[in-house]
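Every protein chain of the complex appears in place save one, which is left out.
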Amino acid sequence: MAVISYREALDQALREEMERDERVFLMGEEVGEYDGAYKVSKGLLDHFDGNEWRVRDTPIAENGFAGIGVGAAMAGLRPIVEFMTWNFSLLAFDAVVNSAAKIHQMSGGQYHVPIVFRGPGGAAIQLAAQHSQVPDAWYSHVPGLKVVAPATPKDAKGLLKSAVRDDDPVVMIEGELLYNIKGEVPEEEYLVPIGEAEVKREGTDLTIVAHSKMVHQALQAADTLEEKHDLQAEVVDLRTLRPLDIDTVIESVRKTNRVVVVEEGWPQGGVGAQVADDVQREAFDWLDAPVTRVAGLDVPMPYARNLEKQVFPDSRHVVRAAEHVCYLDQD
Amino acid sequence: MAVISYREALDQALREEMERDERVFLMGEEVGEYDGAYKVSKGLLDHFDGNEWRVRDTPIAENGFAGIGVGAAMAGLRPIVEFMTWNFSLLAFDAVVNSAAKIHQMSGGQYHVPIVFRGPGGAAIQLAAQHSQVPDAWYSHVPGLKVVAPATPKDAKGLLKSAVRDDDPVVMIEGELLYNIKGEVPEEEYLVPIGEAEVKREGTDLTIVAHSKMVHQALQAADTLEEKHDLQAEVVDLRTLRPLDIDTVIESVRKTNRVVVVEEGWPQGGVGAQVADDVQREAFDWLDAPVTRVAGLDVPMPYARNLEKQVFPDSRHVVRAAEHVCYLDQD
Amino acid sequence: MATKSENETKGDPKEEAGLLGLDEEELRRLLRLMMLGRRFEEKAAESYQTGKIGGFCHLYMGQEAVAVGSISSLRDDDYVITAYRDHVQALVRGIEPRAVMAELFGRVDGCSKGQGGSMHMFDRSLNFMGGHAIVGSHVPIAAGVGYAIRYRDEDRVCLCLFGDSVTNGGPFHEAFNMAAKFELPVVYLCENNSYGMGTDISRVAAVQDLADRACAYENMASCSVDGMDVLAVRQAVQEAIDRAREEHLPSFIEAHCYRYMGHSMADPSHGTYRSREEVEEHREDDPILTFRRRLIDEGVISEEDYEAMDQEVIDEVEDAAEFADQSPRPDFADIYEYVYSGEYPDIDRRDAWR
Partner (left out) sequence: MATKSENETKGDPKEEAGLLGLDEEELRRLLRLMMLGRRFEEKAAESYQTGKIGGFCHLYMGQEAVAVGSISSLRDDDYVITAYRDHVQALVRGIEPRAVMAELFGRVDGCSKGQGGSMHMFDRSLNFMGGHAIVGSHVPIAAGVGYAIRYRDEDRVCLCLFGDSVTNGGPFHEAFNMAAKFELPVVYLCENNSYGMGTDISRVAAVQDLADRACAYENMASCSVDGMDVLAVRQAVQEAIDRAREEHLPSFIEAHCYRYMGHSMADPSHGTYRSREEVEEHREDDPILTFRRRLIDEGVISEEDYEAMDQEVIDEVEDAAEFADQSPRPDFADIYEYVYSGEYPDIDRRDAWR
């Protein structure tokens, strides 16, 4: 296994899929000549001999180029549309939700829309309210879409490759703060199936459910819980938000009887609310404590660093929530 | 009390508020000369002497006129922006979420954005996938917004008047299928406070939580449950989705120990998921059965009438869910 | 689905001015397609009244020359995409009246299997890409189809029809800029019937002639034509198609036409926004009657031919309605059938109590 960064993993997936299938192309702001705002597509345009049809720089017109992607997909191509960040996808919400997600159904199954919408979601550092939003809940609410949010280089590469090969529209939410993290990635070709969660750490005392950046906070919290209380936390990485692999979560909860759901986004109507709902319904009799959640605070992200640190959920908060569901905070 | 339709109630609220406060104006597609696509603003333009500044017909440019509303609000007016239906607000998602919801916070509290975004949400009859969506979950996820979804003429009038007087952006989700329903409305001036649920029917055996159209399905189900099983269902109408008055729900659940949450929208990440999450966390020890949900099916709405009837949740489905939480379906 | 060989539209210079040098067969075909569209929608209106058709039903009566003049110029392998007022476009492209009517009735034999309805007619085998109900949303989609054509280095064309209101929206602007900049073979055809629902376009568009909106985009050719004259539309669209095929450049054509009925079956044909008289006047200028008169004057057809054709299309439409009525309603299983292309685990996991 090679150890590479999340960014490199995405780059490998892009190159491999674009080489494997010439219908695959990348389109978005700054993806070509500028190597991508976050350098995910570094050198890609040159790699394809400067062919602008394969790597297309667009104007700042999210709804327009997302719609172009939908049309190209209907006409037989397999577009990868990059949103420089998901915050800007709010301008393309119509193209993604009203068109991409519905055309297969509205046409009675005649037209497929094999398109991937991808880019970083969530907060980076001090980008303030308009640039720090988590889109997970908005998109995973929508039937017709599939939504993935990988936490590691291995999952990022494997899920992007699966997304490109999927015949339905896939929303892939990455993270600016994830691009530099490193991890092991198989040398040989592999895919990570859409719709399968993964147990990232085995445990018996409680279950911590997380996705994307929060998986790392969860793993850190698990270590702390082991040191501090000799508790073995099991960490389930959802990896895909739609379809949601709740079976893996339920299986874990039936073993641990306690669960903490962690997410970066806003709490009301967050992804964790659905997980909590499913767990309380499907594992009611196995729960020794209510499902507990850790999320970003219910506010637009403030700029000041000290405030942002408080709003953004981290392992310390997960530890407290875990202590609570294990009734270790009674004093 | 006068008995009037939901449409008339909205019309009264518009007139009263626009007369009370000159800064209040209505803007949207067809709201003026055409009397509104659903005739909610019938005669309003004439009532204000054909003054186009008070009742403004716009081009089909949702993001543009929603943004104009935001600017007018920042400059001291109190706009009511009508979306012909909430499906089209997907084009204005940026103006509502990135601008309206955040400017007060980003400006450190200097600029208020007292604006109301309103229009019908959800399915009518056979309008198919792009015209039958429920926006409740998307908007109630967003801090900075307030979201109301009245079920009756009385609440529609009282909440719209409160929304207009609120200093923050308020999203008001009405229903095409609600416009013709009639109900009692006080003759004298009144307001319905934002953020307060209401018990629409008292009961002791189980709690049915609903909002908007589903309140009527819930009440019908409650009658059926009484006839069929002599069960007394308490129906809690959320009325406001943000801030969510969970106290009223919890209070009811502590009395009934059983709860069914009903909504028209898609189940994954729906409003009911948050209610279920809150209830299982805050009333865990009072629950005799898991929180159960009834929602629209997890699909884009098909056109065929027989399929649409199956996708749209109604009182029969609520009755079945209620029988389930009361363990009356064991056979 | 009908097409035409190159020389048909070229014809000889002399005739260009007159009947564009189209042969009799083609001229009859154009007339017949307009008649079919008209009779089909008369039946649709009747079926809506009797409750066989639900939802929004937007009729095209009065605008037939635009769909017929444009779509008839395409090759089989070209693409067509349009808005929600799409019955006639579907018929002209060659979808069987039975399949279109069955779709309106919400039955399994509908061209979208009863899933889409009036606003969402699709037929992949004919490259008929819908039927889109969000105003302006298909304008970028059409550019994407053009993108795929260039990508594969083909000489195909995408024809995109849309209403006048679309020109005030962001998607129109973003798509036009990219179609022009990327040099995409798209023919944008605006069905300017002067109204968006109950709003006169002149009340909301800061431009006299919508065709002038092309001025903001280099490479975007533009012109206005009489949308009540099927040959005028045909000629303008043919030129745009040639430009797209040969030079890979987009065009914007504004066709002035008129809608006889209300915005949808739920709306009045006249009222606060336009008078009965105005509607009556425009009916005088009917595209079918005008073309019929012309073909009779030019000796292309006789009165009798016309009556015969009319009876033919009436029978065709009646047959379509009977067929649609016999066609079964979709199974409940179809609710999940078309949401995703492939497998989706436990798709009904949260869909309880039905």
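As written, the chain order gives the labels A, B and C, with residue 1 at the start of each chain.
We adopt the following convention: a residue touches a chain if its C-beta (ideal position, glycine included) is under 8 Å from a C-beta of that chain, and two chains touch if they have at least 3 such contacts.
Keep in mind it's a predicted model, so treat the numbers as computed, not measured.
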item	value
Chains still shown that are in contact with the chain withheld from the display	A, B, C
Residue of B:Leu26, B:Ala61, B:Ala221 or B:Leu241 in touch with the missing chain, whole complex considered	B:Ala61
Hidden partner chain, touching residue among A:Val24, A:Leu231 or A:Ala295	A:Ala295
Sole residue of C:His173, C:His248 or C:Arg350 that reaches the chain not shown, by the stated touch rule	C:His173
Option touching the unshown chain, where A:Ser5, A:Asn51, A:Gln126 or A:Gln220 are the choices	A:Gln126
Positions on chain C where the hidden chain makes contact	168-174, 176-178, 180-181, 204-208, 212-213, 215-220
Residues belonging to chain B that touch the chain removed from view	25, 53, 56, 58-59, 61, 63-77, 79, 94-95, 98-99, 103-112, 114, 143-144, 146, 166-168, 195, 243, 245-246, 278
Hidden partner interface residues of chain A, rising order	29-30, 33-35, 37, 57-61, 63-64, 87-88, 90-91, 125-131, 267-268, 292-295, 297-300, 302-307, 310-311, 313, 317-318, 320-321, 324
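We adopt the following convention: only the chains that are shown with their structure count from here on.
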item	value
Farthest chain relative to chain A (centres taken as mean CA coordinates)	C
Inter-chain centre distance, chain A versus chain B - centres from mean C-alpha coordinates, in Å	30
Computed distance of Cα centres, chain C from chain B, in Å	36
Chain A and chain C, separation of their C-alpha mean positions in angstrom	40
Multi-chain contact residues (two or more partners), chain C	112, 114-116, 120, 132, 134, 170-171, 339, 347, 350
Sequence positions of chain A contacting 2 or more other chains	63, 94, 98, 105-106, 143-144
